[in-house]
Every structure is written in structure tokens, then in C-alpha cells.
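For reference, the structure is listed below as C-alpha cells.
Left out: one protein chain. Kept in place: all the others.
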Amino acid sequence: MKRRLSNVEPLLTAGLAAAALLALMVVPALAADAPPVPNKGDTAWMLVATALVLMMSIPGLALFYGGLVRTKNMLSVLTQVFMIVSMVGIVWVTYGYSIALGDNAGPYPGLIGSFGKVFLRGVTPSSLFPTFTPGVYLPELVYMVFQMTFAMITPALIIGAFAERMKFSAVVVFMLAWVTFIYLPIAHWVWATPTPDDIVKAAAELAAATGDAAKKAAQAKLDGIMDGSGWLWHLGALDFAGGTVVHINAGIAGLVGALMIGKRVGFGKEALAPHSLTMTMIGAALLWVGWFGFNAGSNLEANGVTALAFVNTMVATCAAALSWLFCEWGFKGKPSLLGMASGAVAGLVAVTPASGFAGPMGAVVLGLLVSPLCLFFVSNVKRLFGYDDALDVFGVHCIGGIFGAIMTGILVAPYLGGTGITDYTAKDLVGAYDMGTQVVIQCKAVLSTLLWSGIGSAILYKLVDLIIGLRVTTDAEREGLDVIDHGERAYNF
Amino acid sequence: MKRRLSNVEPLLTAGLAAAALLALMVVPALAADAPPVPNKGDTAWMLVATALVLMMSIPGLALFYGGLVRTKNMLSVLTQVFMIVSMVGIVWVTYGYSIALGDNAGPYPGLIGSFGKVFLRGVTPSSLFPTFTPGVYLPELVYMVFQMTFAMITPALIIGAFAERMKFSAVVVFMLAWVTFIYLPIAHWVWATPTPDDIVKAAAELAAATGDAAKKAAQAKLDGIMDGSGWLWHLGALDFAGGTVVHINAGIAGLVGALMIGKRVGFGKEALAPHSLTMTMIGAALLWVGWFGFNAGSNLEANGVTALAFVNTMVATCAAALSWLFCEWGFKGKPSLLGMASGAVAGLVAVTPASGFAGPMGAVVLGLLVSPLCLFFVSNVKRLFGYDDALDVFGVHCIGGIFGAIMTGILVAPYLGGTGITDYTAKDLVGAYDMGTQVVIQCKAVLSTLLWSGIGSAILYKLVDLIIGLRVTTDAEREGLDVIDHGERAYNF
Amino acid sequence: MKRRLSNVEPLLTAGLAAAALLALMVVPALAADAPPVPNKGDTAWMLVATALVLMMSIPGLALFYGGLVRTKNMLSVLTQVFMIVSMVGIVWVTYGYSIALGDNAGPYPGLIGSFGKVFLRGVTPSSLFPTFTPGVYLPELVYMVFQMTFAMITPALIIGAFAERMKFSAVVVFMLAWVTFIYLPIAHWVWATPTPDDIVKAAAELAAATGDAAKKAAQAKLDGIMDGSGWLWHLGALDFAGGTVVHINAGIAGLVGALMIGKRVGFGKEALAPHSLTMTMIGAALLWVGWFGFNAGSNLEANGVTALAFVNTMVATCAAALSWLFCEWGFKGKPSLLGMASGAVAGLVAVTPASGFAGPMGAVVLGLLVSPLCLFFVSNVKRLFGYDDALDVFGVHCIGGIFGAIMTGILVAPYLGGTGITDYTAKDLVGAYDMGTQVVIQCKAVLSTLLWSGIGSAILYKLVDLIIGLRVTTDAEREGLDVIDHGERAYNF
Amino acid sequence: MKLVMAIIKPFKLDEVREALVGLGLEGMTVTEVKGYGRQKGHKEIYRGAEYTVNFVPKVKIEVVVASDRVDATVAAIANAARTGQIGDGKIFVGDITHTLRIRTGETDANAL
Amino acid sequence: MKLVMAIIKPFKLDEVREALVGLGLEGMTVTEVKGYGRQKGHKEIYRGAEYTVNFVPKVKIEVVVASDRVDATVAAIANAARTGQIGDGKIFVGDITHTLRIRTGETDANAL
Partner (left out) sequence: MKLVMAIIKPFKLDEVREALVGLGLEGMTVTEVKGYGRQKGHKEIYRGAEYTVNFVPKVKIEVVVASDRVDATVAAIANAARTGQIGDGKIFVGDITHTLRIRTGETDANAL
């Protein structure tokens, strides 16, 4: 189990024997069978983190994107983001949470959850959910709603790729399908983890077992627990806060959409300049502020690792913003605000999977490198292939996400200042870190996401196109989606 | 006492005898007489919640409203909200807190507090204030400032009704009077509650009392404690976060204002289109984000019930936003951003009283239903009666608030997924829930608020009109309040 | 040691003998030598506070300033703030933190830190940092990143003074130098404090020491601890959240800049009206909301003193906003939004040093007084001397900061409702407060900041001017910095 | 043909438009302009600085009509735009020598 | 000299500009205007209230040319601006009696 287990780390270095001890000492709840009580500091932090992630979507992302389109399409962007957030909220409490993260009791627990918690069945204010530290629990409603906000923002990211030309009705239908068939499974693969207490307990029993039969039985029990988790997590993929699930996933879905829907009228000929970089800047800043909830919230507790994720989120973003600014200054002549904001977002994307694993200096390096890479994609590669990924969802989120995911496998290395990986079963110890293996695992996670989301999205776009059509008419596009789709105008100065 | 007492719920089901035990077990502070120590997680959460509620007013509400007026009146809206927030802050620490919530020692404790804590006399960093859980306390300054933000936003809500035509000086004077004579009493009626510890202790003494005289004395003591609380609360009205005190109260005061001040010049003839739906969207989003502080903060702790209130706030809003969008799409032809944002606010309003009582599915239903109701009011009813409630304070806040207040009495039912009502005195047990009675109580709370605020506001408007006049001249109205009242323009592009 | 030590206050009144007891009782960690465990409530609060302070800079300050310039310079303001934030983030983790606050082991610990923690050497997720309460610790990463946000916003404040005319490249170079040579030392002077536990322990040893030699040794040890702290702090200067370090420092650097760079083309002749007071209002509101993190976060814990700082921040701002509004109304004829927002910022500035020391009524008075003072400076004094401090960095931040710093020495007085000063060594007791002495100390702190920052900034401006030039050409200034420096326009409506 | 160019108060635009349509005129072009005249602007104060805004917002209507309809057009605009207060605006008439409808290529009277 | 004033669809501005430059015309002035004509506006609904927006966004190009270049100019604009759909716009031609280039003081033909 590849999530860092900070509190018990010193004990774990003593190996399997210690695990037995641990089960009795660190997790007295298990021993005494008294119900664990959530720490109010954790609860407070996670509620705030949840509000912050909502703020990332609305108004954050909505403004970041909205500022980049032309005036006549401003409201279409805002409405699409707002609608997706609202729709996914309902999807999540009715069936999404159960299928993705709430329930590992289905027939294919490695691939998908089941319907055990549809309509939040059985989830009450006193239900608890384990964090990554044995013996530490959160109110399940907190965990549920925190994860909800991730499911909200991911599809909202996609709309940037086909902005200014897709029918609102098509967006509604496509997104409903996309969340259900693409997001929920991938979230499950990466984030459906067993209860740490169960692992620790099973590992302790295994350590205590004498005799072959007992050992076998104990091993089987431990294996059973591990097999109940999402397959990518089980494989050992490291993704602290959603590089694969959120950014690569949305980024590739966006590229596929941009390709299938085609270029905007006037693309490459007319000036399609952003209508308000002020809004884009507000959006970028709120994304940054909210991203602390996203990344540091992903630790599910308020402790030193949370602080590490917070710091990494801060410095990677600083580094990436500066890096884009100076690259643009050097290569394109002028340092632009849009460049700086794009760099900040690229840094946030790249540090997402690494935030709780890299050291702060690793995060700085990550930020410095991701910006030129993304800049190259959004200018040169895009021009070369001529696709109209309107707001660079692919170039920033997919490319930045892939880079971050792979670099996570590198920066987690203790000798690079990373945290290393500690196994709850205490089989892999800190220090015994094999970078090659980990990078291969990371690549597998990246590839599976690209394939499932890329192919799946293509099918869904096609279906929606057949049923209701993806795109508005040329005249409607000229007039602008705001008036055509929503019957409003953004500004009446 | 009708506030849920989550932590001791299982014990309470054992009835009165348990209460005695409880006083000794769950609330050791009482037994040992050691001073309670506030939990830092609670303090952290409540401070954040307070900041969030301030953010609801400025910039949230100011932008939500400001975007809806014409350019020439933008600053008047922003200034009015900002001024109200600032003025009420000073009112609150000088006399407001004492009169509303700080002090139940006056001659009419059911109706109004007294001057015991004017200028925050005796409120120091080490003063404590009880939460709804026996034995759990907050620093009183935290409670005081959290409640201050509620008093700030409520009058600010009203200005939407008479936007674009009321004199700034009239707004200043009216609001000072309104907060003092309308808000403070109603806040007292609903939120001035006894200390749970006192109730638990008194109930325990009652249970332990033997002999008629002792029983009578104990009962009298308990009654005395209960009589020291606001009459609506004592009546059993359920209002988790302020449906009556904030929304119905402001909504009816707005309607009365719109009627007394009259229609805007050009109303019904000229296009009075919103000058920036972008601002309205930012405002709606920040209202949503901030509302978590409002609703979940109203639990005064960071626990599972807080999480429930948080989740309900999330899903009711999602449901209401979608519901308005689709109703508008179906009935008016196009799904608009303004509709979606209005729906979100309607959902937030409706879930406010219910947030800690309903189950998540109940909150979804509440959200789905409130939007068509409000939509009907802001379009059909408003057109029918021809009043110019400029920004639909009545249609959204009053109607949504009334609906939410009444539905709270229904959705709290355990068999509908609600939390049920637990009495601190353990006389009413969970499950023994009488919906009819509760709904009647809710209606009484609604009616008393409508009457006090409606009539009281009418008197205040009239007085202000006589003294300084409510309305600017027609020419001034044409020129716009920004230049006339404030000598500035919002934009110089 | 002049920071309030709330939790142990009652004990301390018993004097030195108590201190010995205290070391054993209140700080069991010291006695038992078990490592202290950070409270998750504190950690949660401080992470949120950090995010709030970032939000003050971006988008808060950026919008507050940006709205005040002309459309053609909007992006230059936004980019400069964003760039400064990003650059300082990297400066801070590479050498800034170590030099300013991370390390008192250098040769001149009173003046400057040293390189012990460059690149965050040795700072891990399990490193701890003391708060102001003995025995209470935070994860060091939290403290480090919280302080980072202060270093980010301070230079960003300066740009308002020379807005609309300074070259972007000059801003980059100047700010890098300014943070390094001006900010880091001053932050060290005021905020590099010893560990309270060390003082308490040493004081206890001193109290327990018998015999002259032992007493001398113990005293020397205590003195050594105190000498390891920043000289202004050691002197006894009170600055709760950065009146000197942040506001006076930035304010005087701004004035010097405005004088050295010269007036804007058209200053005094053409109308240089704000391009969007809407943005300025959003900025002011977010500054206010974020400032709770700044001031209340400066307590490093979530307790009653945090609540006091929070409340003071709220009410001083309310009072100052109202005060500016009414002064303007009275003296200039109309109450303006810009005035109200300026007043709010002036109040926030003034209460910054006083936030944890004054009582709420003291904070109200502070707010009421600071506004007319600043208003007088930004209108009359500025006109009199004719300098072009474009966005009134001097008039609001420097003047407001000086006023707040001096008033802190007055309002801290217990008989004025202040907290008084408690000495960790228990030599000065609450009540034994000498206002005259304290005000003199406050003035010394103000003067040293004015001198170091004023002279130092002048030298740096001169150097930058010689090397790359400070100012754009007149034609470029007419065209606007957005197009000239950044190759973009803020709006394409 | 004649170009009738009217500077009016912004809130009168709809009434003027209706008056022209009532006259059977089916086309016009409208521009937001700033006017200087007897009607004075206002003062704005931003912190210390006081600015006099000399221009007031106006709307300019341009409509090209056959020469024989000029008087009716001018009268219709004047009637609809009049409030009787300073700043009601002006109507100017000039000559147009050619007209072309881009879509069809029709010219002169047919193009109006 | 003649003033050629064309009301066209906004997205045709760049093509028209290029056509004029192709003709050797080196100056023109462009204004954003709102047009009323056969091309109808749209409806907007804000909560309950429904508004008909009667005007559609247009761009007005003004170019002063020597009288002998009028026909070529008009033709160039018409060709570049035509889409064949309602709302393509109009071209009006009027007289200009004097011209002055402010910078140099050159007048008439030399000033264009």
C-alpha cells in the first residue's frame, strides 16, 4: 500500500514485528473496539478544503476560462461550468459516490464500486471514513463531499477545449455520460483504497501467525484486503491529489473533443483575443488559492504532510509562473500576464500528483520544467497539428499532468528530498526505493488513463453527435453562444 | 429544547434516568467544575466560517446584486452593501450583540436581551460561550463575531428590492433603524438559547428529585432556564441557520420597501437589463462558497452534524440551480445563466433553516422544488401585481425562505431521512416526531417574522420618508445614483 | 519577551516562583522530554490563514490596485503583483526564510539570521516550530509558508506608488533586491523570537537557582536566549501582525519610489480616473477577508487571542470605512465607494500591529481616527507637496501603519481594554504597564523602519536606474504599459 | 437623398426609433457619442483628485432618406426626442449623393 | 473629395480593410455602431423580464477619397462585405469640401 503513513513511520522501520505492536499501540481503537472519534481539527480542515475546491470551479475555473473567450461567448462558458458543477453534485450523491469510492463490495472491486451506497444509503452524520493514518477517521460525509468537488471540476476542465462552438444541450448530455462512464471508474482505480487499520491489523496477524496454515490464511486475508482496492492503486501508482484522475483524464477528453468538433469559425484567420484577461487573472488566482484545498486536502488530515503538500503547491506554482514568464520573455519577446497565469496553472497541475511526495526543492524543479514544456505544446505543437484546443486543455492539463505524474515517480525518492514510500504492511521500508520500477508504474497509470478516457470520450462524443448534434450552426457561432443558447448577454455597459 | 444534541443521542434514548448519568459522564466539566477548554478545531472552523460569511456580503452579495443593475447604479449597490456591513459591525459590538444574543438577563428574556454586554462589557479572550453540545464551548468572541456577520448580511439583502432609486442618506438611516428595531428582536426570538449544560443539569436534578416538593422545585428551575430563551425557540421552531431571521425577514422588508418607494422610472417600458452577468455569476459563486460558513458554521462545532449541514448546503443548491435551469428551458425557451444563479441562491435560501435537520436526499428534493416556486413568483406573480422588486428579494429570499422554513418541519422527520429532534431534557425522544405539530410551529415562526418585519419596516420607511425622503428625483434617477449620490463612475474603459 | 502568553497568565501573576512550577505543569513536554505534538486545530487554522494571505495579494491587492489605474495599465499592475508573489515564493524557500526567521545562529542574531536553512535544509514534515504559548508547536512548514505570504505581499504593496510608469524589467530587479536587503532584515528584527519554552525553562532555573554563582549563570543563560532574538523585538516593540515590517516598510519605499521616478505624464492636468471601481471594491473586500488570516493568523494558534485579533480586525475596519465615508461626505460633499474602500484598507493597516493587543473598543477608536488622518494625507498633503504616489501607498500604508504602531503602545494598556503585556519571564506583570515607555519603544521601531527602508530603497532605485533605467518613455507611457511591456490588452469587449 | 443626423438623449432612443418606423423608415444607424454643449457635465472626486467631466452621454442617429422625406423625418425625430430641457440635442441634415445596398447591389432610393 | 461611409457586418471588417488597402487607400476610420434594418435583433430574458434587442452590432467605415476613386472604392467595399444575407449593410457617399492633415498642414488630395 503506497500511501505514506507518516505517524507510524519510525515504528515501521522495525519491520513486521513492529506491525503487531503497532496494531495494539497506535491504534488503540482497534484493540479496545471503542469507536474512533474524528479529530475536530481534521474535520475543520477538510470542510474548508472542500469549500476551497468548489471555489476552484466556481468562480475560479469559470473566470479563468471565461476571460479567454470572446465577449459573445462569456456566458456560455460560465453557464457550462456552473451547470456541470450542479449536475455532478446530484450524480455524486445519487450514484457517483457509491460507484466510485463508497463501496468496494461489488463483483469487480479492482475496476468499479457498486450500488451499496446509492442515495447515500447508510451514510449518516456519525458514519466514519478512514484517512491514510491508521486509527484516524473523518466523518464520512466530509470525505464524500470533498471527493464530490473533484468530480465536479474534472468535467468542467474539458469544456475549454471545445469552447465557443458546442451546443449547450450537447454539453449537458455529454457531461452526464462522461462523468458516469469515464470519471467514476478512473477515480475508483486510483482512489478506492482499503482501510489502513485493516491492513495494519492483517499484517500484524500475519506476523503473529505460526504454522504454515495459519500463515497462509493470514496472507490470504491480507491479500483479500488489498484486492478490494482500485487496480491502479494496488499496482502502486502514486497520485497524491489527482494528476491522472483529474488532469490527464480531462486533458485527453478535451483534445479528442477539439478534434471531433472541429475548429472555430475564423480560427487562424480572425483575431480570437481574450475578452478580459482581468477575469482570467482572477480565475487563475482563485484556482491557486483553492488548489491548496485540492492538494493539501487530499491528505485528509491536518498534519505535517498536509503542510508539505501545501508548501509544494505554493512553490511549484511560483516556479512555474516565473518560468513561463521568463521563457516567453526570452523566446517570444514579451512577458505576458496570460503567460504567467498559464504557467501558474501548469505548475499547479504538475504538482498535483507529487504534492505529498516530493520535497519542496523537488517541487520547485518540477515547476521550473513544466512551463517550457507546456508552452511548447500550446504554441508550437498546436500550430504544427492545427487542432483548435481553444483554451489549451490538452497543452496545459494533459501534458502538465503527464509530466507531473512521471516526475512524481522520480521526486518521491528520499535522496531527492522526497518522502519515499512506506508500506502499511511494512514490507517496503523507507529508503528501499526503486525509482525505475516506480516510473514504470507511473507510466502505466498515465497510459491506462489516456486510453480509457481517450477512447471512451471519442465514443461518447460520437453518440451525442448522432443523437442531438455537437455543434451550433455557423451563423449561431458568429452571433455568439450567449444570445443563441442562453438568450442573454454578459455585459450591457 | 429543539436543537439536535448529537453526541449524547444514544444515551438520551434511555430517557430521563440517563440524563442524570449523562450529567456526570459526558460533561465531566460540570461534575468536576473544571473550566471547559474550547476545542481548537472548533475555534479554527468557526473563525473560517465567520470570514466566509463576511465574504458572502462583500464581495459576494454586492457583486450578485451589482451585476444586475445598470452601469450607472453599480457603485450605489456596492457602496450600500459595504456601508451596511460596516455600520452593523459597529452596532453589533456597541449594543447589538448584547440586545440580541449576549444577555438574557433583561425583564423580557423571551422577547429581547438587555444591555448587560453593551460595548462588549465583560467579553474577553477567555470568555466562553456554549455550543449545542453539552460541555462544548467556544471563545465568546468567536460566537459574537460569527453572529455579527449574520446581522451584517441581512439588511444588505434588502437593498435589492429598492435598488436604483433610493437615496443613499435614506438607506443609511433606514438601515440603522431596521437593524435595531427589526433584526435584533427577531434574532433574539430564534437564537437566544439557554446553555445546554444548564438544561442537562437541571433535567438530571429533576430526574433525581424525590418527593413532590423537590420535584416541583427542580421543574421550576428547569422551566426558568427554558423561559430565559427566545420565545420562538422556546416554542420549538426549527431554524438551523436563519431562514426566518435572515431571509424571510429581509425578503418581506424588501417587498414593503419596493411597494412604498414605487417603481423605477422606465420600469416595464425601457430595457433594464443587467449590466454585467459576469459579476452576478461571481457573486452567486461566492455566495455559495461563503454559505458553507453560514449554514455549517451555524452548528458552532466541527463534527458530523456540521458535515451534514455542509452536504445539504451543497446538494440543495445543486438541485435548485439545475431545477431553475431546466424549468426555464422548458417554460421560457432558453436555459440562462441568470436563471441558474438565481436557482442556486434560491436553493441556498431554502436549505438554510433545514441544513442541519434534513437528510441529503431531503435537501435535494427541497432544492428541486424551491426553484419553480421562486421562478413563478419572480416572473408571473411579479408581473401580475406589477410591483418593482428590482432584484427579486421577495421572490427569492422571502418565498424561498418561507418554503424552506415549512419544509424543515417535514424533512426533519427521521422517516424522511431527517435527523429528528432530540430534546436536551430527554422528554421527546428521537422517533417520537409529530410532523403536524412541527409544521404548525414552523408556520407560526414564519408568520411572526412576516408580521413584525413587514409592519415594522413599513413604519420605518414612512418615518425616513417624512424626515429625509426616500427617493431621488427623476432626473437624478436617469443620470444614475453613482454620479448623483457618490460622485464617481464605476467604469472608465 | 513582549508577546502575550495567554494560557499561563493566571499562573504568571504569582511571579517567578510560579514560573518554576509552570515549567513542570503547563509544559509537560519539557518535563517528560516527549516530543510535542502539534494540535490539528492550530494546523488547520494556520493553513487556512496562509491561503487567506495569498488571496490578499492575488487577486485581492492586484484588483484593488488594478481597478485604480487606467485601462491601458491594468495588466501591468496585475502582472507585477503576480510576478512579485511568485518571485518571493522562490526567494523565501531558497534563502529568505533562513535569513529572516529560520535561523538565529549567525554572528549577528539581533540583526539578521544566517544560512542554516537555505533551501529549507532540515525542514521536514515533522519539524516543529514554537508558537507564542509555551509547549504549543506548529509544523515548521506551516510557519514557514505562513511567513512566506507576508514576504510576498509587502513588496507588492509598493508598486502602487509608481504605478503606470515603471518598466517591468526594473520592477523585477528592484523587487528582488528590495526583498533581500530591506524586507528580510526588518522581518528578522521584529519577528525572530526565541522559543517560549526556552525562556520559561530558563526563568524557572533562575528562580530555582540558589547562590550567587548559580544565579549569575542562570541569568546569563536567560540573557543569551533573549539576545538571540531580533533587536526590535528584544527592545520590546509590539507589532502583532506587521505594522512596521509590512506597511510602514512598504509605504516609505513607495514614497521614495514615487519621488525618484517622477510624476506620470498628464498628472495634475488630465483626468487619471480609475478604470474600474468594481475591481477596486472586489479587491478591498478580498483584502478584508484575507486580512483575518494575516492578523488572526499571526497568533499562530486557534484560541481566544486569535479571536480577539479577528474581532479587532473586523471592527477597526468597519469603523475606519465608516469614518472615511462620513469625513468625505462632510468635507468633500459626497460619500464615495472609493473613499469607503480606502478607509477599510486604512483601518486594516492601522489595526495590524494592534490586533492582538487592543480591546475591541480600542480597535473601534483606532479605526475612527485613522481615516481622517489618511484622508488628509492623500488629499491635502499630497496636493501640497505635489508628489505622484499614484495609488496612495504612502498616504494609506505608511501613515496608517505609523499611526497604528504608535497607538498600539497606547491601546495595549489594560485600563483601556487592552491585553497588557505579559512577560514570559514573569518579571513584568499584567497591570504593571508603563505607557510612556512603550510609546517611545514603538516610535523607535517606526523610525528604524523608516530609516532602513527609506534610505535603502533610495539606493536600490538609484542602482536599478543606472543599470537598466526605471521608467518607460513618454510615448510608451501614453500607449500604456500593457501593450508596451506585456504585448496584451486587458479587455477586448 | 439626405443624411439626417440627430444627437439625442440616450433614453429617448426607443421613442425616436418607433417614430421613424412609424414613418415607414426601415433603416437607421446608431452610435454612442459624448456631447458638449449647454448641458453641463458633473464633477467626480477620486480620493484627493477632482475631475470635471465635460461631456455627457448622447446617442447619434443617422438615417438616410429620400430628399422629399427630410422634413417629415426631422419633425418626427424632434417630436419624439423633445423633453423641453437643456441637452435635448440637435438635428443636422446633409447631402448624400450615392447609396448602395451591399447585399443586392441596388442603388440610391431603392437601397434605403 | 467624397466621404464613403459603409455600414457592414463586424466580422467583415478585416476583409474590407484589406480590399481598401489593396486599392491603395491608406487611411480610414472605423466606428462601432448599432444598426436597425431588415435584419432583426433577438430576444433576451432576464428572470421574468423579456427584452427585444432591436439593434444589431455593425461597423461603420468612413473613408475620404478623391472623387474619381469613389466608384472603385464603393465596389471594393461592396465586394468584400457581401455575404448575400440580410444585414450586409449599406454604402452612402457624400461630399467633402476640404481636407487637412493635422501633422503637416497639407490640404485636400494631399491630405488623404
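In order of appearance the chains are A, B, C, D and E, and numbering begins at 1 in each one.
One rule holds in what follows: a contact is a pair of C-beta atoms (placed from the backbone, for glycine too) under 8 Å apart; a residue touches a chain by one contact, two chains touch by 3 or more.
Since we're looking at a predicted model, the values are computed, not measured.
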Neighbouring shown chains of the undisplayed chain, as defined at the top: A, C, D, E
Option from A:216, A:383 or A:462 whose C-beta touches the chain left out: A:383
So which bits of chain E touch the chain we can't see? 1, 3, 14, 17, 26-31, 64, 94-103, 105, 111
Please give every residue of chain C in contact with the chain that is not shown. 266, 270, 478-479, 483, 487-489
Touching the unshown chain, chain D contributes residues 2, 6-8, 31-38, 54-55, 58, 60, 70, 74, 77-78, 81-95
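Just so we're on the same page, only the chains that are shown with their structure count from here on.
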Going by the contact rule set out at the top, which chains touch both chain A and chain E? B
In the touch network of chains, how many steps separate chain C from chain E on the shortest route? 2
Give the chains in contact with both chain B and chain D, ordered by label. C, E
Which chain's C-alpha centroid is most distant from that of chain A? D
Taking contacts as defined above, which has more of them, C-D or A-C? A-C
Calculate how many whole Å lie between the centre of chain B and the centre of chain C, each centre taken as the average of the chain's C-alpha atoms. 35
How far is the middle of chain B from the middle of chain E, if each middle is the mean of its Cα atoms, in Å? 56
Residues of chain B that touch two or more other chains sit at 39-42, 44-45, 48, 273-274, 276, 282, 333-334, 336, 338, 487-489, 491, 493
Residue numbers in chain E touching two or more further chains are 44-46
Pairwise chain contacts under the document criterion: A-B, A-C, A-E, B-C, B-D, B-E, C-D, D-E
